[in-house]
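In what follows, a structure is listed as structure tokens, so that the remarks can point back to it.
Missing here: one protein chain of the complex. Every other protein chain is in place.
Up next is chain A:
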Amino acid sequence: MTTAVSIPRTGGSGGRTAAAARARQVLKAYGSGETRVVALDHVDVDIARGQFTAIMGPSGSGKSTLMHCLAGLDTVTSGQIFIDETEITGLKDKKLTQLRRDRIGFIFQAFNLLPTLNAIENITLPMDIAGRKPDKQWLDRVVETVGLAGRLKHRPNQLSGGQQQRVAVARALAARPEIIFGDEPTGNLDSRAGAEVLGFLRRSVDELGQTIVMVTHDAVAASYADRVLYLADGRIVDEMQHPTADMVLERMKNFDARGRVS
């Protein structure tokens, strides 16, 4: 079911292979015997470099699990996952942590920021942890892009929900990771703030050449992506290139018609 079209990467940190991340025959199962639940059922997927990929699917379809496995947050039962040419399945915690730190960016639905650190400290945190000096020019550009210049010294609790998510986006971008994973990054935002954040993600792909994978159940959010993958019962059942909100909605209705609730 590998249907991804690889698009040569332009810009960003320079491509080595066409796929920024790959999953090969990934199986994720919980429990055993009668209580065994298969979350991912031999999934094969390639995440194209320099593209914005959305993963959609009803609750329990395994979309979050897929993202967690791709990002090295969760382990797989069997199969392989590669970030660029590095196989991350089987890596020890230490290496995996380093990989997340140096090569991956994250944006979660909520609780993205450390309440004790101000905006700029949160943005540079992954680099601080790694003991790297942030690239000043790049940092300024990211900060400017997400429009936070005036609020860098604010603590998270002094920022609105939308601003907090923008800080999270800036943090993900600032370290110039090979790939950014978003887990419903706009799930907690109203539509205007959500649109802002998605706009930034889109622009970071277009202008900065960033690779982004985002899990969402929102058709409008998915419409910002270059490509939408549909998951159901732990399998990739469909995909769509250059989606619009209406097309996505239409596709989702199909799921609903088949008795699935989003």
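Going forward, a residue touches a chain if its C-beta (ideal position, glycine included) is under 8 Å from a C-beta of that chain, and two chains touch if they have at least 3 such contacts; residues count from 1.
Criterion: contacts and distances are computed from a predicted model.
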item: Undepicted complex member, UniProt protein name, chosen from "Acetolactate synthase small subunit", "Membrane protein", "NADH-quinone oxidoreductase subunit L" or "Glutamate/aspartate import permease protein GltK"; value: "Membrane protein"
item: Absent-chain contact - pick from A:Asp41, A:Asp102, A:Asp206 or A:Asp233; value: A:Asp102
item: Residue touching the undisplayed chain, where the options are A:Arg36, A:Lys94 or A:Arg192; value: A:Lys94
item: Hidden partner interface residues of chain A, rising order; value: 68, 71, 73-74, 93-94, 97-98, 100-102, 104-106, 108-117, 121, 125-126, 128-131, 171, 183-184
